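With one protein chain held back, the other chains of the complex are shown just where they sit.
For chain A:
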């Protein structure tokens, strides 16, 4: 494994080792481009992974203080944990459930298709599906996504999906599939096949689910072109007199401040930390933070329009057995404004264990008493869905720096402000009703709507735009203002799409790696 000197100013410094950062490091290494990955969290191994919801949550989550604000229910019911993100090598790909969906064509062009929408800050992506299609295919092969790109079969239907799919068929839905999942159904890419453990979101003990923790990161390291430094929290990006990024300052495991020089800096800390870092890096030359001439850094925070819908069935389901999210209904995933909102959503099967169900079932102050416990007693009769739909970008849904509260490094904590657009609320209502219809058609005796969980999908806070005035980065994720500063994670998203984000993050990272290689060769950066 290579190590690079702190004053080596030829390296690409990548901040974060998750879906974006981990993929990028490996893709750069394949081009023999040297990188240093700075990752705030620890490195865990498969031995550390337990089939225990809270134990894993406590072990790997980002628990540094954050504050939720705005109209979403988390302000009230989860004021210090607006988002569910991993702090550790592999980032949130350790927790993620593996649903790997492509954006549809219209989802890159929401503004041209729907026009301006009052109250929303809608914009087209500077990229099209046509341009992305080959990168999606590469990403699918890279991650091992079930379906045509790899030829891997979709997952066998587990009990909970049988229930949902039966109801969905009865109400006339047609697009019913147990994938695509970035989870092996047969040995692939030197990783095992899924054994239906049922703890995908606690880290896959089998390694059947793609995660940069045991794919891209160790491979990049083994190449000799990448050094990963865990427990290295980046505090600030520095720049030279010409306004080019030239170093990052970080705190190492002992809290000692270190400084790594850089030729290129790529930010991939997920959509709360990435804009926070750019804002915290404000300087005399860039008083509003780096890459922020548009004023859009931190804005347009999106989480997807979500809800949990759990149904109590007349007989046992045992949803905890089997792949947590292997089941997607897609009939509602098209742009049909006659429903009262733009964009689409998918219904995704989601199993929760007893511990998490108790925490998510009703996190409001009303979540106690006989109704609560009688539902908990039906645990093994439940089947559940998670709604994943387009979430409109709103300028004031944003990450800002707290004026007084500081974290353990002395940096202002991030304030995460989010409210629904009326169309988000309309979509949620539509999706909850659609799910209820499916479950009722399958014989459900009780339907329970759960408010959104702390956000697991975080997007949009350093968005891509064709014009510098509308966004933070260009179609390659390269800052409009600072050419050797890139954003490599989900914060690049111009709009959320109604698709789980990770496949798109990985496809963009693979594409960005090639572009960085090109620019380095041309000595343009």
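We take it that a contact is a pair of C-beta atoms (placed from the backbone, for glycine too) under 8 Å apart; a residue touches a chain by one contact, two chains touch by 3 or more; residues count from 1.
Following the convention adopted for this analysis, contacts and distances are computed from a predicted model.
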Protein name (UniProt record) of the chain left out of view, among "Mycofactocin maturase MftC", "Transcriptional initiation protein Tat", "Cytochrome c" or "Formate hydrogenlyase": "Transcriptional initiation protein Tat"
Looking at the whole complex, which of A:317, A:350, A:388 or A:411 touches the chain that is not displayed? A:317
Contact with the hidden chain, among A:156, A:187 or A:224, goes to A:156
Would you indicate which residue among A:146, A:358, A:397 or A:512 is in contact with the undisplayed chain? A:358
Who touches the missing chain here, A:342, A:392, A:442 or A:482? A:442
Sites on chain A contacted by the missing partner chain, in the whole complex: 50-54, 156-159, 162-163, 166, 194-199, 205-206, 314-318, 320-322, 353-355, 357-359, 365-370, 372-373, 376-377, 379-380, 442-443
